[in-house]
Each structure stands twice: as structure tokens, then as C-alpha cells.
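Showing just some of the chains, left in place.
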Amino acid sequence: MTTSSTTAGELPCGSMEPAHIHRLQCSRQWRGFLAALAEEFVSALAPQELGTLMARIGMRFAAEHPLPASDTVQGLQDAMNHVWSALDWGVAELHQSPAGMDISHRFSPLAAAFGEPHAPWATGFLQGAYQQWFDAAGGAGLRVQIAAAADTLGSARLRLAA
Amino acid sequence: MTTSSTTAGELPCGSMEPAHIHRLQCSRQWRGFLAALAEEFVSALAPQELGTLMARIGMRFAAEHPLPASDTVQGLQDAMNHVWSALDWGVAELHQSPAGMDISHRFSPLAAAFGEPHAPWATGFLQGAYQQWFDAAGGAGLRVQIAAAADTLGSARLRLAA
Amino acid sequence: MTTSSTTAGELPCGSMEPAHIHRLQCSRQWRGFLAALAEEFVSALAPQELGTLMARIGMRFAAEHPLPASDTVQGLQDAMNHVWSALDWGVAELHQSPAGMDISHRFSPLAAAFGEPHAPWATGFLQGAYQQWFDAAGGAGLRVQIAAAADTLGSARLRLAA
């Protein structure tokens, strides 16, 4: 790919350049702490246990950040983004599908904070947060699953289904 | 206390006012996450275990932030503050005493992040970080102990002794 | 004042200690830039001109952060704090009085950013922001004046009157 092949509106992203900016996704104050926390966690627990632990933390987080009632998917998405945006935690998009609800969460700080190799289990935090929010919205019996764990940019996909 | 009783150079600090500023000690992005992490931790582990866990995280953090060699206590203190200051993690002061070395760490974000009730075990992070740095500086056999856990302002005292 | 004289709920604030925390009121990224900007401004403009310039910047800021319509003073205050809180710009309180409306804005980052000596003219930013918001809310002909410029903590008082 050459720079000239990018179309209008696209930014040329070289192989090295974004790394610096991606680190800015996680505030400097906690980068070192959270990286050390991640290393300690992986030395003590299996990935599945780590995912479950992060999901429990995510459920507590969402319970402390309850959403106002909403009649529509768009209203629910807006309420979620009101929380995420204020914390520089990225952007959520909800899409209803025959199989349930697709959740696209772009640009979380999880990869920048815990390190890219730990992004898969760290995504459990988003799983737990969305689970709690959907439970509170009345989605009894539906489960949030991870469809694609957070990538380098902290973007993940999840799915709510029976 | 009335405002007029404060002497020159002192700031009038009412009972309510500092709370807002103290919250600024912890970056907004991770306040909610770390508060939820703390709640999950205390539901699963005893305070002593939590202190030990935090100390292990602190040791990993310090190992990832090694200090340059220093011949003097002042040089060591400067090297430590070089790390802390860049991360908005407060200020360290070292004082040699007959019993060992007193470490005063003021204004860590630990209380603002984990919540004041959890500051005692969260102080384990500082204990582990200083332990690792003193070990690396050649203080074999000396142990860092917590003399006074982090207060509302995130200020704690520790001691290095045999 | 000794520490033991502080009553329950009050924090002991020594003469030196708060300075470190107050600096945290202004994000590290812009502290140096804004301090240099302030020095350049005072070398070129008189204090009154600086206040006017800051007021114009404040009006533009408020126009870019419009408030939802509100029927009550409380609703207006909540809408203002929704903006300020999300940016770590402190807390506003509105009080109706026979003479007009008193505005107390506590803990702005203005003193931490521009330096305490420059806080008086920097307060013009708040004056302009509130002027714009009250104009948009229908307060035609009413003027926001500074009653007490921002102090060390960035706290200021303003007044809306005919």
C-alpha cells in the first residue's frame, strides 16, 4: 500500500506510527500499574478465569453506572455511549439481527492498558458491563458473548443472544 | 476552624471542598474501573491477601521501571521521584534513621482510585514497589513495612528495616 | 492550627501539601503551554484587555457547548455542571437573590493552568461562558460580572444583574 492509494477521507497509517498514538488511549497514570496487574494476573490464573474475573468487574462497573430507561435500541446505545464517552472508553454501536443483538465496541483502552497479548481476557470487562446493562434493561435470560476480542485498537465485537 | 484562623501560606480547606479536588488525583478514565476492581477484590480475598497481591503488582511495576544506580540516599530519592512524578503518582521522601530508612510517600492516587476504605491494602502496591527498588539497590535482607497506610490524600509512610 | 484541631470530616491541609494536588487540577499536557501563553499575553496586553479576550473565548466555548432548555434555575445549574464536570472544570452553583443571580464556580483549572497571579484576568473566561449561556437562556440585557476572581483553588464568584 502506498500513501497515494488511500482514498479521500482515509488517513495514511504506516506500520510504526499508530503505536505511539494508541498508547494515548490509556492514561499515563495507570499504564504501568495496569500492565503490572496484567502480568501478575496471568501468572496466577488461567485465561478463562481471568475472563470471568474481568466480567465480574465489568458487571460491578455497569451497576455503578446505571442507564436511564430507554424504549429503543438507539436510546440504549446513546445511554451507553454517554457513559463510555465521558471516560474516554470508546464508542458502542448496537445492531439488531435475527440472531439477537450485535455489539460493536470500538477504541476501548483495554489493549493499550493491559497490553495487546492480554486483550482477549481483558475483553471480559466489556462482556460483563454489557451483560449487566442488558439485564437491568429487562433482557432476562439473554447472554452476552464475545464474538471478537479486543484488537490492537481496543475494538471488540460482542453478541447478545439466548 | 474559621477561615480567618488560617495563617499566611495556609489554604482554607473546608470539610467538603477538597473531596472534589482529591478525586482529580485519579484520572477519570480509570476511576470507575479501579473502584469496581477494588469491590471485586474485597469480595474474594482477605485484606492480608489483598495487601500481598498489591505488593506483587508493585514489585512488577518497579522491575519495569528500574532506577539508575545511585551512591546517595538523595540520588535514590530523586530517581524514585523521577518515576512517580512523570505518572502523577505523588512525591517520595527518604530519611535515614537509626532504625533504618523512613519512606514518606505523599499524594499517591491510591485512595482516589480504590476508595478510601480500601487504601490500607492498596498501600501494598507502594510497599512492593519500594521493596523491589531497594532490593535492586543492594538492600539484601531488608524489608519494607507499612508504618501508616494511605490516608484520604493518598499519603502513606513506610519503613525499610532488617 | 494543629492537625488535632480539625473536626471530624475536615481534612488537615498544611501550608505546603495542597500545592501538589492543586497542580493536578490542570492536565499535565497543557500546563507548560498555558503558562507560557499567559506570560506572552501579559507582556502584550493590559489586564482589562486580557479579561475581555478571555471573555470572548468563554463566549465561543459556551456557544459550542449549548445547554438544553430548562424551566428552572436548578435545571440550568445541572445543565452547566453537565458540561463542566465532563471536562474536569469544577462545579457551578446558582443562587437567586433580590439583586440577581449569584454564580459560584468552584475548582476551575484556571489558577492551576495560567498561574495564580494571572487568575484575575483568566476568570474572564468564566464570565464570558456564563454570559453566553444566560443570553441563550433568554436573559437579554443582563450582564455577568466578576464578584471575586479565581483564587488558588480556581474558585470564583460571579453575578448576573441588570
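For clarity, chains are labelled A, B and C in written order, and residue numbers in each chain start from 1.
Note that a contact is a pair of C-beta atoms (placed from the backbone, for glycine too) under 8 Å apart; a residue touches a chain by one contact, two chains touch by 3 or more.
Since the model is a prediction, treat every value here as computed from it, not as a measurement.
Novice: If 3 of the identical subunits are displayed, how many subunits does the entire complex have according to this structure file?
Specialist: 4
Here, only the chains that are shown with their structure count from here on.
Novice: Count the residue numbers both chain A and chain B use at their shared interface, divide by all numbers used there, and answer same if that is over half, different if under half.
Specialist: same
Novice: Quick check: how many Å separate the C-alpha centres of chain A and chain C?
Specialist: It comes to 35 Å between the two C-alpha centres.
Novice: Round to the nearest whole Å and give the separation of the Cα centres of chain B and chain C.
Specialist: 31
Novice: Between chain A and chain B, what distance separates the C-alpha centroids? Give it in angstrom.
Specialist: 30
Novice: So which stretches of chain A touch two or more other chains?
Specialist: In chain A, residues 28, 86 touch at least two other chains, as defined above.
Novice: Contact residues on chain C for chain B in the complex?
Specialist: The touching residues are 1, 5-7, 9-15, 17-18, 20-22, 24-25, 28, 88, 90-91, 106-107, 152-153.
Novice: Report the residues of chain A in contact with chain B in the complex, numbered from low to high.
Specialist: 26-37, 39-40, 53, 56-58, 60-61, 64-65, 86-89, 109, 113, 125
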